[in-house]
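Missing here is one protein chain; the remaining ones are kept as they sit in the complex.
Let's turn to chain A:
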Amino acid sequence: MRTAEALRMALEALRVNRLRSALTMFGVIIGVSAVVILVAIGTGAKNAVEQEIAGLGSNIILVVPGQLNFQAAPTQSRLDLTDVAYVRRVVGDESRVTVSVQSGETIRVGRDEAFVTVVGTDQFLPNIFDRPLRRGRYLSETDVDTRRRVVILGSEVAAKLFGDVDPVGRQATISGVRFRVIGVYEKVGATFGVARDQEVHVPVTTAQRLIGVARINGIAIGASGPDEIEPLQQRVVAALIQRYPGEKFSAVTQTQLLGTIGTVLGMLTGVLAAIAGISLLVGGVGVSNIMLVSVRERTKEIGLRMALGARQRDILGQFLIEAVLLTTIGGLIGILLGVGGALLIAAVSPVPAAITWWSIALAFGVSVGVGVFFGVAPARRAGKLDPVVALRAE
């Protein structure tokens, strides 16, 4: 028998039992669209995070006290500005090292106020991080040395407090202390949920006085190129450990962060896809079940076809094609729904969704495979029927 003929016959059989075919496909449709949507969300999240990290700047090493561990609370810092000076000597180029001390504070302009992250840093920040200014200037050495009360606003803070007015040169009050605005940053977006546009930057010395601490939160170093990252990282950590024997310091790089986050999100995507895959499997069991029912119902027809000259492989092929057709059509509908769903999610929600060709190809391949896998047993049962017994069936 020709394949075209077998296909026509299978389509006809599915058409005859329209409702049943549709319900059977439903399981596959849900499974496939779930795979496509969940993989799209996982991939979208991964892309977004990778973009954020890349957006920080390049070749950055972050030095923090203690051991970097996602589960533990951050260790209380013991680093202060003398340690920054020490690290600058270790690096050998002070302009490639910057510092950060942070605290959540309220900033007020007239009656408007906003809760912001006050970041104390210094004049070297723009050498290391990508933080373009929209207006005004960066911090200067004098700002830091003389503990000036000057502030650079993140784009959202500026918009909220000043609206369309140019904030540069105006006054803002942070925790009751008056500051002069010297600059406004461009919009840069969020990194790891840190809304960088809601930060305000002040001289590190000013910040320490404002918050009432002598410590700093971390040191950032800009390596001169990718090849310098690892040796520099090791050198700095070793120097700090030498200075404070028995304590731990960590230095992480973007690449390491990218690697870690990528692995975590990749695993997450895998888990999501696996869960969706299970529903595809359940859909497959449904197909198997319906095909067994179909074989039983059509036993007499099978007997007749055999009497008229159908070979075992004709009958087997007929039922196998039916099963594969069920899952393939279901798979195609599922892919359409999945792609549509992912696009919709990306359009109307903040969840990023990136459709990947491999997930579509995989979903399609798997739905064909599910049809073959779950169709074989019923089809073999049909092919192995004894024609005399089948003809007698009720």
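Operating definition for what follows: a residue touches a chain if its C-beta (ideal position, glycine included) is under 8 Å from a C-beta of that chain, and two chains touch if they have at least 3 such contacts; residues count from 1.
Basically, contacts and distances are computed from a predicted model.
Student: Tell me the UniProt name of the left-out chain, picking from "Cell division protein FtsX", "Fe-S oxidoreductase", "Macrolide ABC transporter ATP-binding protein" or "Ferredoxin-type protein NapH".
Tutor: Not shown, but named in UniProt as "Macrolide ABC transporter ATP-binding protein".
Student: Taking the full complex into account, find the residue in A:50, A:94, A:230 or A:314 that is in contact with the omitted chain.
Tutor: Residue touching the chain left out of view: A:314.
Student: Please output the residues of chain A touching the missing chain, sorted low to high.
Tutor: 1-2, 5, 12, 16, 300-301, 304-314, 386-388, 391
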